[in-house]
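What you see is the complex with one protein chain gone and the rest in place.
Note that the chains take the letters A and B in the order they are written out, and that residue 1 is the start of every chain.
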Amino acid sequence: MSDAHESHHGNYWKIWAWLCALLVVSVAGPFLEIQAVTLITAFGIAVVKAYLVAVHFMHINVAKRYIVYLASTTLIFMLLFFAAVAPDVMQEDGSNWTKPAWIAEAQTPPTVHGGANPH
Amino acid sequence: MAEAVPAGSQDPHGGHGHHEQSFWSKYVFSTDHKMIAMQYMFTGMAMGMIGAFMAYAFRMQLAFPGMEVPLYGLVSPANYNSLVTNHGTIMIFWVAMPVLLAGFGNFLIPLMIGCDDMVFPRINRLSYQIFLLSAIVLLASFFVPGGAFGGAWTAYPPLSSEAQYSLTPMGSSFWVVAVALEFVAFLMGGINFVTTAMNSRAPGMKMYDIPIVVWMIVIASILFMASVGPLIAGAIMLFFDQNLGTAFYDPSRGGDPILWQHLFWFFGHPEVYVVLLPALGVTAEIIPVFARKKFFAYKTVLYTVFATGVLSFTVWAHHQFIAGIDPRMANIFTVTTLLISVPIAEMCFVYIATLWGGSITLSTPMLWALAFVAEFLIGGVTGIFLGASGADIYMHDTYFVLAHFHYTFYPIAIVGTFAGFTFWFPKMFGRMMDDRLGKIHFWGSIIPFNCIFIPLFVLGMAGQHRRIFDFNAYPDLALPWMQHTREFVTIALLVMLAFQLVFFYNVWKSLRKGEKASKNPWKSNTLEWTTESPPGHGNWAELPTVYRGPYEYSVPDREEDYWPQNQPS
Partner (left out) sequence: MSATPIATTRSSAGMPTGLLAVWWVIASEIVIFGGLLASYIMHRLAHDAWSAHAANTNTWIGAFNTLVLLSSSLAAVLGHKAAEEGDGAKAARQLWYTFAGGATFLVVKGFEWAMEISHGYTISANTFWSFYYTAAGLHATHVLAGIIIMAVVARKAARNVDLHHVELIGVYWHFVDVVWIFLFPLLYIAK
């Protein structure tokens, strides 16, 4: 479209191969059954994959700088939302209220593969 | 609407052989930004009349409980709830947003930045059609079994999510669907506004040559886009709670009702600024023109607005101080809420500084603009009481809150609209408005408005709670002086509504017999005043080039006291 676009096509197959390799790692991670490893392989790799797609497929680094600011601003707003809402939502009781179902759930150990559990 | 819009007879494209358009393609399915602006504006005004009628019905019930309200009939408790809920919903989402953001945005952005249309005219048309559909869905909710939703415009669960409490199973769903559709319409419109203003400016128009109202509408659209997402997700969750038996907001089954309050107010508070900023922008255009003075501190205002925009995302939980949120959070939100009054106060000072030493003409648009600053100040100052969590514990859900936000929204949605409408009327329709009738309408709206809401502050301080259908059930709130005050308020409302007839008569008369407007009747600088009144299709025969900022009034050593943006020096 414009001259800035001439040089930004990299080797897309290579990026794709990287993405697939990362996918294998993130699926394999939980088999070690160490929670920290699972979290890192699941979410750390998700961030890396998202970065690869955003930079190499969406060309966010070729686009104008304000696009990066725009995307990161919305992400920061979401972090803010999470930070301010989580203290309320994650509580089981607060001033003048309780969440009976949450307390009950915490007390009864769940059964894995237990089928449908309507409550 | 059809006869209200004079035909744009001149053909700017000269030899293109512009053929005559049918009624449908010209007024209904037009992609022209000016026509879409008119559609938004008149739909918004029609919805405004419906919202005002609702206010009339429930105010009559409050002043004269159990009375057969003329034109409405008996107001039952369920009706009362539906009326107050939909009054709030309509006035914010179907009046303030379409008129201020979409109406003025569509009309002004292309004209003020010097291009021929929006960048995506067909998406623009689609956004209006979705908006119209949303209005129809909302109004249809009054005719479904169970009646319209009555759980307040904030739609807190469980009242909104469970039919056993709301008793309006279909009405609640219609409400959620209508609001979600409206959001989709404004997302599409907002992306159009932002892209147009960023990309389609006239040659020579630099960032700081853009008129403030365009900046304001663009920033408002961005605020809307960045804040509405969680509520769209929340609306889907609420809809599933209502219809699919999920329990996102039901604490007895693993959900959390406070989540909805956060999702709602994360949008709901920036929404105040979404409608405030266009109104501030409209007044920012009017005041320099009628004070014949350069706008005071253009860049400072822009930085202030950026700061306001960012801060507006950090204050939302002040609506929830007594909902049982974490008290540590309440501290933080009190601080941010008090902080955000600083930039808004600064804007008021900037307007006053612009007036200082100017040669002021008190025309109708100027009166509205000045009234906006004055009345909004009262709304802002009372907001500081409510923003402090300690005071809010006492004031919450009383008529003090109600009077406070009417003192913000009335100046925004009504005063701001009339200011802009009377100011740009010559450009929209090619005729001047009757100034004398305009002033009668102005005083007939502003004086009763204060008579309505100042007494409500007093009643609120006395402990009068919101959302009560008949105060006789509460002896403490049914004292004679309180009942007399309520009657006074309702009579003031009737007077205010009666004076709106003057406005409609004025519009009707001016469209027929008003003096023909010249290109630039107010001797203003911005680009929309350099084309015909009304502008033809394509806006200019030759698109303008910009040489200077928009507020060069009374520049020394010039014969004229204004200096249009497109005039080469």
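As a working rule, a residue touches a chain if its C-beta (ideal position, glycine included) is under 8 Å from a C-beta of that chain, and two chains touch if they have at least 3 such contacts.
Model, not experiment: these values are computed from the prediction.
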**Message:** Using the touch definition from the top, which of B:Pro121, B:Pro169 or B:Pro521 touches the missing chain?
**Reply:** B:Pro121
**On subunit A, residues whose C-beta touches the chain left out of the figure** = 1-2, 5, 9, 12-13, 15-16, 19-20, 23, 26-27, 29-30, 38-39, 41-43, 45-46, 49-50, 53-54, 56-59, 63-64, 66-67, 70-71, 73-75, 77-78, 81-82, 85-86, 89-92, 102, 105-106, 109-119
**Complete:** Residue positions on subunit B contacting the omitted chain are 21, 25, 30-32, 110, 115-121, 187, 190-192, 194-196, 198-201, 205, 225-234, 236-237, 240, 244-248, 253-256, 259, 263, 266, 543
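Rule of thumb we're sticking to: only the chains that are shown with their structure count from here on.
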**Asked** What residues on subunit A touch subunit B, complex-wise?
**Response** 73-74, 77, 80-81, 84-85, 87-89, 91, 94-102, 105, 119
**Item:** Interfacial residue positions of subunit B with respect to subunit A in the complex
**Value:** 226-227, 229-230, 251-254, 256, 258-259, 262, 266, 313-314, 316-317, 324-329, 332-333
